[in-house]
Structures are given as C-alpha cells and as structure tokens.
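Below: one structure in structure tokens.
Note that one protein chain is taken out, while the other chains of the complex remain in position.
Right, subunit A next:
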Amino acid sequence: MTKKKLAVVGAGMVAHRLVEAMVERGADQEWDIEVFGDETRPPYDRVALTSFFSNSDPDDLLLGDGELWKRPGVRLYRGSIVSHIDREAKQIHARNTTFEYDRLVIATGSYATVPPVEGSDLPGCFVYRTVDDVAELRAWVTDREAALGRKVKGAVVGGGLLGLEAAGALTALGAETTVIEFADWLMPMQVDQAGGGALQRIIEQMGVEVRTSTATSKLRADRDGKVARMQFADGEKIQADVVVFATGVRPRDELAREAGLEVGERGGVIADKYCATSDESIFAIGEVAHIAGRLWGLVGPGYSMAEVVADRLLGGDATFEGADLSTKLKLLGVDVASFGDAFAATNGSLEVVYADPLAGIYKKLVMSDDAQTLLGGMLVGDASAYTNLRPMVGRALGSDPTAWLLPEGMEPPTGGTLPDDANVCSCNNVTAGTVRGAVTDHQCTDIAAVKACTKAGTSCGSCVSLVKKLMETQMAEEGLEVNTALCEHFAYTRAQLFDVVRVSEITTFSELVEKHGTGRGCDICRPVAASILASLGNGHVLDGENAAIQDTNDHVMANLQKDGTYSVVPRIPGGEVTPEGLIVIGQVAADYGLYTKITGGQRIDLFGARIEQLPAIWKRLVDAGFESGHAYGKSLRTVKSCVGQSWCRYGVQDSTTLAVDLELRYRGLRSPHKLKLAVSGCARECAEARGKDVGIIATDKGWNMYVGGNGGFTPRHAQLFAEDLSTEDLVRAIDRFLMYYVRTADRLQRTAPWLESVEGGIEAVRAVVFEDSLGIAADLDAAMEAHVDAYEDEWAATLADDEKLARFASFVNAPETPDPDLVYVEERGQRRPANGDERAVLIAGTSIPVREAEVVV
C-alpha cells in the first residue's frame, strides 16, 4: 500500500502534539509525515521559555523523548521555511525543493508584534518569543552590564502575561526593570482593576517599577547607536539599555493568505470545528487558526485541535468545541490565575471578593445569580485554590463560596467529590474519571504510572497534586493501600525509620531488622540504614557490621565504574588547590595510568583504579594532605565557589573562604541524597549557586541563602530562603536546614521535592529554621555540632587499620592479582575501557585499525 503524505508547516508545540497523536494511533502506518520548522531546534516547550534563564541548556526544553523524529515515516526538517503552497498541484516549496502532499496542516503559530514606535528597531530592542530571542536577550544584558560597568536598565513594553514573564527574566538577569502598560492596570486580559492593582503592589515590592496608562512614543540611541532612552507620550523619559516588546502576537497566516485561503478580519486562518480550512485538504491548528470566531492563544486549545486533526485523518469524527482558557502562572514569583467567566460577563452573576492589600492578595469568585454555581474567578497572590476550583466551573460549589477564598493553609472545603467528567488537566484534557480509571482499569498505584497512563500532569504540572489526591482517594476506595513502605523488609518511610533508630538508640542493622523489620534486608533498606546510622554518629562506615550494609561505593570508598574499576576523587574544598597538590594528583594518575577528568563540581576525578590499588593510591593522596571527597556517598559532595572579592573586580564578599569553610564543616555528612552547595561572590552568580541544594549569593550587606535547587534528571532552581544574613546566622541556618532535611526526607529524595512534601512547604521549613516553630532547633544545632566534632577522614582511618585494608583484595585467594578481563584502548592520549567490539578484536590479539588502540592492561 502506498502511504498518503501529510505535510505539517510549523514545528512548534502543537505540531509536535499532532505528530505524537498520529503516531500513538498508529497513523504512521498509513501516512508519511513531513514536518517543516523554521527554527533550528526540534519542537520545544515554549511555555517554559523563561526557565531557560535558570537552566541554560535549551535542550532541556525539548518536547518528548526525541525518538518521535527518528521513527520511519516521520521526518522533521529543521531550519526550513516553506515559501509557497500550490493548492492546485498539492505541493509546498521549501529547501529549494517541492514536496507533495495529500493533506496539509498549517501550524505556523504567531509572531510577536512590535508596535510602530520610532526606534523600535534599534540594537537592544527584543521580542520574547523563541529560544533564540531569549538567548540574545541574555547575551545583550550580560554584555551591556560589562560595558556600562553598572546595572542594566530594562524596559518591558506590555504588562500582560508575556510582559510580566519578560520582566521576570530581565530581573533575574540583574536588570533594573520597568514595565510599561498602555491599559489602566496590569494583565488587563485576565484580571480586573482590583486584581491588577494587587498584582502591581506585589511586583513593585520586588523592585520592578510599573507604569500603567502609559504610551511609549519613541526610543533614542546612544552614541554607539544602541538603545539608551525611552520617551513616553506625556513627554517623560527613562533610561533603557534594553527594551523588550511584549505587546501581543499576530497569527502567522501570510502563507495561507498568499495561497488564497480564507482568513479572519484580524488575521488567522479560518477553519471549521473540524479544523478544516476553506480548502478541504488543508487544516489549520494552534495559534494561527481562527475557529468559532476567535483566535486561541493558549497551548491547551492548540493541543485539542491537534488531536481533532489526528482523529480526522484516521477517519474519525472528532470536533473542536472550544476550550478552557483558564490560566495559572507564576509571574515574577507571584501566583496569578484566571478561569471561566472571570470578568463576570454572565447576566446576574454575583462576585465574591476577598482582598488583603497588605499581603498582596486578591481573590474573586464569580457565582451564578443564585450563588450556587461557580462560573469563574481570578486569584492573585495566592492561587493555591486554583486546581480545586477550576474543574468546578459550571457546577454547584456545594459550600459557602467565601470558604474557598480564605487565606492559605486552610483545607479546601471540597466535601463532595469531583464528577468524573470534570477536567483536571487542561493542558492534556484529562478528566477526573480518566485518572480514576487509571487506578481501577490499569492498576496504576503511583503518580508516575498515572502520568504515563493518562498524560495528566505531564505539561505544565500545576495539576499534579490534584491528580495525586484523586489517585490516592481512588486507591483507598478500591481497598488498595497507599504504600509508603521503604521496601518489603520495613513498613516505614525513611523519616520514620530515622526516628525509630534515633529514639530506640539502635546501632546495628541486624538489631534494626530484628526488632522492626523482616528478612535479610536488601539493596534498598541496607544503604538507607547505613546512612541513618552514619548520620547518628555510629562510627566509621566500615566498622563491624556497618561494612556489610554499605553499597559498593561506600564499601570501598570510591565510585564503581562500568568495567568494575573505581574512580578516586580527593576533596578540593571550594575548588581551591595548590600547584603542589595538583602535581601530586597528576603524578598519582600518571603512575597508575588513571584517566583524568575535571568534574562538574570543581574537582579532579581519577578513573580506572582497581579495587586492590585503592589503598596505595589513597596512601599517596593522604600523605600529600588530601582526604576523601565522598564522591561515592549520598553525602555532601562539593561547595562550588567563584573567585570572589579576593581576585574578582566585581566580588562583594569572599566567596572562596566561605565555600572552603562550609565544605569543611559539612564534609562527610550522610544524607538521603547527595548534597551540593555553592557560594557566589556577587549577583553575577558565577558559581551557579541557584542550581544547588543550598546556594549562597553575596550581597553588599551579607549573604542571600537559596534552597532546593539541583541539576540532574529534574533540574530545579533554588528559591530564596533568607536575605542579607551575617556569616554566623547563615551557617546556623544551613546547619538547621540540612539537619532537618537529613532527618525527615524520604530515601533518595532531593531537597526540592522534600521542600514540596513538607507540610506547609518552604514557609514551614523557614519557620523551623528561623523561628524554631517545632522547638527542635537546639536539637538540630547539637546534631550538626556532633557531626562536625566527630568528623574524621574515612580514608586516613582505613589506611591505619589492617583489618579494613584486607577488604581491598581483588581475590580472596590472590589479593594482588588484577582482574584479568580488564581491557583498555587509548583515546585522546588517555585510556578508557574497551567496548564490546573492541574487546573481541583486542582479545583475539590484533590491534584495532583507525584508532591505533593499544592494550594497556
């Protein structure tokens, strides 16, 4: 069977969803799918664009697993502008070639518009639309700051969603930012005047200037021709070294226009409820589509259109019946949500308002004339009720509406349950019934399984807590236990087990499993117990029975690599190392033929050490003054630092000294997951402190402390925890924060999810640390003091103990004989383990061509 040809113009989020939906339904058996995108990247999450500032790798934003584009029958042409559609011949022109199509989908999205302001084309003027826009904006701000030798003044024209997002980005880059809105209040499309006023107050408190009812009239350049000043219609002027236009978007419909397709008065390709345009072979979806009399400027409706088209192409009869235009955003750290009939346009509707100007909170519910049915609402400053309220739109609220508007911390008065058809995930159109069905029909018993099964919570993630609650309620109803047990041997969470060990003063694993568990333990609970016992100061990791419960890394105090050898990482506190130290490390590496690499944490990793070589290698390092870097442990890894004021011309504090002090203080601290800290000497943040569990950034007055950041599989930006702390206060706060985390987090739970899981969130942790709200601060302080006092270098202690050294034998009956199966090849002047093919050749005794490999066993 010859396959039909589908061409998709545009490779944004909606185009991605279309292809995904086609593939999911097996349509790639019937269709060859060709996608043309003008950006050089595969489709990425444009909604999360601002996170690109904290998260400098644009690849982190890519949608899906990338496998989609490698499937047979699916092709993505990147950097390909479609220049013409020939409807007669059913062809499109791109890449100087002609492509045939049977069906065509236009998914070209929209442009950011720039108002006709004089000077809006000057260097330093930007829009906020693509990864490239954001990257250029970031580079501009960094360069201008360096050139001007002062903070950059930024202006954002437009106080809507995108404008506030751009203002957040500029502020994060260290610019002093002014937002200019033509309307009388911020976010005029989503909130009313009172809500806009509340929003403005909070934003101004963060140091962002806001000017409403203001029109920009012209931009002026400096002598170099770069934008420097902005003038308003009333004649006032402000300094502006960078200007971002966020004044709206216009559908990219010129290709469709030129092809003679019908377009709307204010732009957009007119399509019917089947997403078909005036040419029945051509569909339009996403922000370029004009359906049911309007444009749909959110990704949720675009996704629905994509699903409709996928269904139609397979002979289905799905229709697009409009979509939920609710939004919830965190702009500049402020929650803003708007849903349903937020402006009370319905006849006779009633508005219930709660406002706390001091706290910067404004909440409004729009109710039907009998005050029974929820029609919509807006939440500014505290949108915690959003996930529960939005699915209730059009339904009886079942309780006093004012109860929903009370300050945070109160349980929402749901009482009743969400009906099955209530939409809980508007990004992916998933109903409460579907989530329940995941439990009842597909045996999903954890949130990851529910996400994979239903897609709920996989886009913006704002509904995850609601989805989890629905899942757990359904599980309880099915008589399924919501399982929090560590493993089959212990019915406790890690935090409970910690308390058990602490309170009953248990000091060995066998005692623990005998009194509180079953069986012999396993690779899950043994290392957890090892960590807990270590945190409670039960001696060297290899002492007595402790040796039997350490994972291999902790057991040999080195990191297991793929060929069974280990890597060695000496501690280099704060990344500071003497030339003599470097020479010793280099000499050890040369003598043992170790592959050498600088790690991401400002240390040196030496690879390829065999188990029986570890003591001799460490003897050399310990003699030279190095100690264990604990690179193998779930424990403190590094405290990264920038150069700080001792050398850097911008530094305002001595970040290196603080980093060294902190690393020495917390070295050896065992925790639920690895811990990383960083200290930056100024707001330029060269140590990337906000990507760490605890990040410290120097200010003129002291230290700002951030918590809950991490890299890894789910990167997180750390949140501001406290400002302008003295060094003494800072250290006490970190002591308490870390010790509280060590005691209460789940196994392998990093600080970011821990902060979310603590009841009351980061606020509650702040109260524990600074106000001693639980009355445990003295206990936490004492525990950290005990750790600091009891610290000894594990490797130095091991080298002094023959019994421990005996464990570093390659074979119990041939302790010095190297593993005979290790084979290496040389690459870029160093050795690495041979891969399967290379091994076969090397073991057969010949050499590998091209690479000029040599056996260096």
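Heads up, the rule we're going with is that a residue touches a chain if its C-beta (ideal position, glycine included) is under 8 Å from a C-beta of that chain, and two chains touch if they have at least 3 such contacts; residues count from 1.
Keep in mind that, in the parts below, contacts and distances are computed from a predicted model.
Missing chain, UniProt name from the options "Nitrite reductase (NADH) small subunit", "L-lactate dehydrogenase complex protein LldF", "ABC transporter" or "Multiple sugar transport system permease protein": "Nitrite reductase (NADH) small subunit". The chain omitted from view is touched by exactly one of A:A135, A:A403, A:A809 or A:V841, namely A:A809.
Within the complete assembly, A:G521 is the residue of A:G124, A:G521 or A:G629 that touches the hidden chain.
Among A:E24, A:E236 or A:E488, the one in contact with the hidden chain is A:E488.
Listed here are the subunit A residues that touch the chain not shown: 488-489, 510, 519-523, 525-527, 545, 547-549, 551-552, 555-556, 560, 562-564, 611, 807, 809-814, 817, 819, 821, 836.
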